[in-house]
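Only one protein chain is missing from this complex, and each of the others stays in its spot.
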Amino acid sequence: MEILVCIKRVPVTAAKVTLTADEQAIDAKYLSFAPGPHEECAVEEAVQIIEKHGGKSTALTLGTEDAIEQLRYAASIGIDDLILLETDSDWPPMPTAKAIADAVQEQGQPFDLLLFGNESANTGGYQVGIRVAHALGLPVVTGVKKLEFADGKATAHRQTASGWELYEVPLPAVFTIKEGINVPRYPSIPRKLKAKRKPIQRIVPGKGDVGLEKVRLTVPDVEASDVNILGHGADAAPKVVELLKELGLV
Amino acid sequence: MTILTVIEHDQGVIEPLTFGMLTAARELASDADVPLHAVLIGADVEELADGLGEYGVEAVYLMEDDALEAFAPNAWAACVLTAMDEDEVTAVVGLGSEMSNEIMAHVAARADLPLATNCIAIQPEEDEAWAVTRLRWGGTLHEEAKLYGEPKLLTIFALGIEPEEESVDVEVIDVEPALEEADLMVRVVSRIKPEQTGISLTDAPVVVSGGRGVGSSEGFAILDELAALLNGAVGCSRVVTNNGWRPHSEQIGQTGVRVAPELYIACGISGATQHMSGCSGAKHLLSINKDEQAAIFTKSDTAVVGDLHVVLPAIIAEMKKN
Partner (left out) sequence: MSDLPKKAKVVVIGAGIVGNSIVYHLAKLGWEDMVLIDKGPLPNPGGSTGHASNFLFLATHAKEFAELTLDSVKLYKELGVYTECGGIEVARTEARMEEFRRLMGSAKKWGVEAYYVTPEEVKELVPFIDEETILGGLYQPGVGVVDSLQAGTLMREYGEEKGVLTSHPNVEVMDIETEDGAIKAVITDKGRIETEYVVIAAGVWSPRLAKMAGATIPLTPQVHQMISVGPIDILAETDGELGYPIVRDMDTFMYERQSGSDMEVGSYAHRAILVHPDDIPSNEEAEMSPTELPFTEDDFEQQFEDSLELMPDILGDETAGIRHAINGLLSLTPDGYPLIGETPEVKKLWSVAAIWIKEGPGTGRLVAEWMTHGEPEIDCHHSDISRFSNYARGEYHSNERTAEAFIKTYGIVHPREQWISNRNVRVSPYYAMQQELGAVFFETAGWERPQWYASNEKLLAEFGDKVMDRPNEWDSRWWSPIINAEHLAMRERVGMVDLTALSIFDIKGKGAADYMQKMAMAQMKVKVGRGVYTPILSYKGGFKSDLTILRMGKDHYRVITGGSDGPRDMKWFSDHLPSDDSVYMVDMTSGLSTIGVWGPKARELMQSLTKTDMSNEAFRYGWWQNLRIDGVEVLAFRISYVGELGWEIYVPMEYALGIGKKIWEAGQAFGIVPVGIGVYGSTGRLEKGYRLMSAELDADYSPVEAGLSRPKVKRADFIGKEGYMQARKEGPTAVLCTLTVEDHTSKSGEKRYLQGGEPILTLDGEIIVDAKGRRSYATSAGDGPSLGKQIILAYLPLAYAKIDEKLYVEYMGESYPVTVRSIDSTPIFDPTNERMK
C-alpha cells in the first residue's frame, strides 16, 4: 500500500491567545508547533496501516521552510518520504488543494490512500481533502474514525450524533481523519535520529486563485469575567445544590 | 437573484441548528431584497418542506431519489449544483456543521468556487468580494476575510443564533436530481447504532467533565456518580483522552464533541482554548478547580475553589441529604 498523508504546521495554543501586531497570525513567541490533532492521528494511521499491510508512506505539507519540523515529526513516527510544497506563507484552501493535487499528479498518483485531517486546527476550512479528491477524481470519505481494508476496498467508519456510518470505497481513495481513530505514539530517539537524516523533496507550487482572502484576525470579546465564587472546598456544596435547584436540574 | 440554503437532516430529522442558519440567511436575503430558497434532498423528505415556510423559505427545491436513501455527500452536492442551475443564485448557504461543511466542500470543489465555512457575519459588498467573519481555532479566533467567486458559497455557524419564525407560503418545486454513478460511489452502506449506555453527551442537560486534575481513570468514578445523579453525561478534555483515561468519544473540544447543555460542570480543567470551544455553548458553566487563577474561571458563571475530589463528594452528599 502506498499512502500519502497531508499535514499542516500549526501552533499549539495555550489558555490565552495573542495575535501578532499585524493581526495576521497567532503570536507564537511562546508556543511550539505541531501538526493538528487530526493530522497527528492521520500520520499514526498511515504508519499503522503500513506496519500491518506493508508498503510505503509519504508525508506532505504546504508551508514555509519552518514546516520541515512537522515533516520530521511525521518521519519520526515512521513515515518514509517527505515532501515540502514550499511557499512563503499559509495558503487558503483552494490553492492549497490545487498545489497538492498537482504535486500528486506529478508523482504519477502512485497512492492507494491519501489521508488528510478532517479540518485544519487553525483555519477549520473542512475542504482541502475533498477538493484534492475531486481534482484527482477519487472518492473521499470524511471524518473517519476507523479504517479497515479488504479485497482492494476500504471500509471507513464515521461517527455522527445518531451512531456510526459505514462507507465502502474502492482504492485509491481519499480519507479525512478525525482524532480518536488511534492514539498517536511518541517518537522514539532512534526514530528521531533517522528522521533528521531523511531527505526532503522540495517543490515550489504555482499559486492559483485565492478564493478566500484573510484580511485580519481578531480575538473575540469575552464577556468580562464575572465569575461568582460559590465557595471553597466542601463548604461550597450547599450552594452548588442550590444552583442545581435554580437551574431546575434537581 | 436568490439566496439558496441547504437543509440538513439526518434520515428525515432536520438538524435543529438549521433553523438558526435559516434565520441568518433570511436576514441576508431581506437585506439584499431577494427571496430565500432552500434545497431539500433525500429519498422521501417532502413532508419536511412545509415546516421550512415558518422560517421564511419561499421556495423549496425538492430533490428526491430512492438512491438518496443512504446518505451520499457527493450526491447531495450534485443536487445542490442542480438547484443552483434552477435560479440565478447569489449565494449558497449551508449550516456550519460537519455534514453541511462536507456537502458544501463537494459543491465548492465541483464548481471550482471558494467556500467560507463557519461564518458568523456576512457583509455582501457591491464589488466582487464579500466581507465575511468566520470562526477559526474552533471559535477561539475570528477571521475577517474576503470571499470571492460567483455565487458565494458559505456555511453559517449557527450555535447561539436564536431561530426566529416568519411564516411564508412555501412553493415546493420538484426537481429531478440527475445523479451519476460517481456521485453515489461514496454512500453509507450500513449504520451501527451507538451502544446506548445512557444519555448521549450532546443531548444531556448536564455534562460533568473532567480534565488533568482528575488525575487518573479511577478518578472519574466520582464524576460518573454525579452525572448519574443529575441524569447527565460525562465528558473530558484532550489531556484525558491522550492519557487513555477515557475514550475519545467523550472528549469535549475543538477536535472532539461540541456540547451545549443547560449546565456544564468543569472539574479540574484549566480552560485551554482547545477545550473551551467545545463547551462555550453551555447555558451555565460551573467550574471546580484548585487554582483560583485557572483560566477557566474567567470563562465560568460560577466556580468552586477546591480539589474536585473533595468538592464532588460533598455535593453528592448534599444532594442525597436533600
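Letters are used for the chains, namely A and B, taken in the order the chains are written, and counting of residues starts over at 1 for each.
In this text, contacts are C-beta pairs under 8 Å (C-beta built on N, C-alpha and C of every residue); 3 or more make two chains touch, one makes a residue touch a chain.
Values in this document were obtained by computation on a predicted structure and should not be read as measured data.
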Looking at the whole complex, which visible chains does the left-out chain touch?
-> A, B
Residue of A:190, A:206 or A:248 in touch with the missing chain, whole complex considered | A:190
Missing-chain contacts on chain B, rising order, are 290-295, 305
Touching the unshown chain, chain A contributes residues 12-16, 18, 29-33, 69, 72, 185-193, 196, 232
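Convention: only the chains that are shown with their structure count from here on.
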The distance between the C-alpha centres of chain A and chain B, rounded to whole Å, is 19
Chain B-touching residues of chain A, taken from the complex the two chains share = 13-17, 19, 26, 36-38, 92-94, 97, 118-119, 121-127, 130-131, 133-135, 139-143, 145, 157, 159-170, 178-180, 183, 209-220, 222, 225, 227-238, 240-241, 243-244, 247-250
Please name which positions on chain B make contact with chain A in the complex.
-> 10-11, 71, 73-74, 98-99, 101-102, 104-106, 108-110, 113-118, 129, 131, 134-149, 185-194, 200, 202, 205-206, 230, 238, 241-242, 244, 247-249, 251, 254-256, 262-263, 270-274, 283-284, 286-287, 292, 295, 297-307, 310-311, 313-315, 317-319, 322
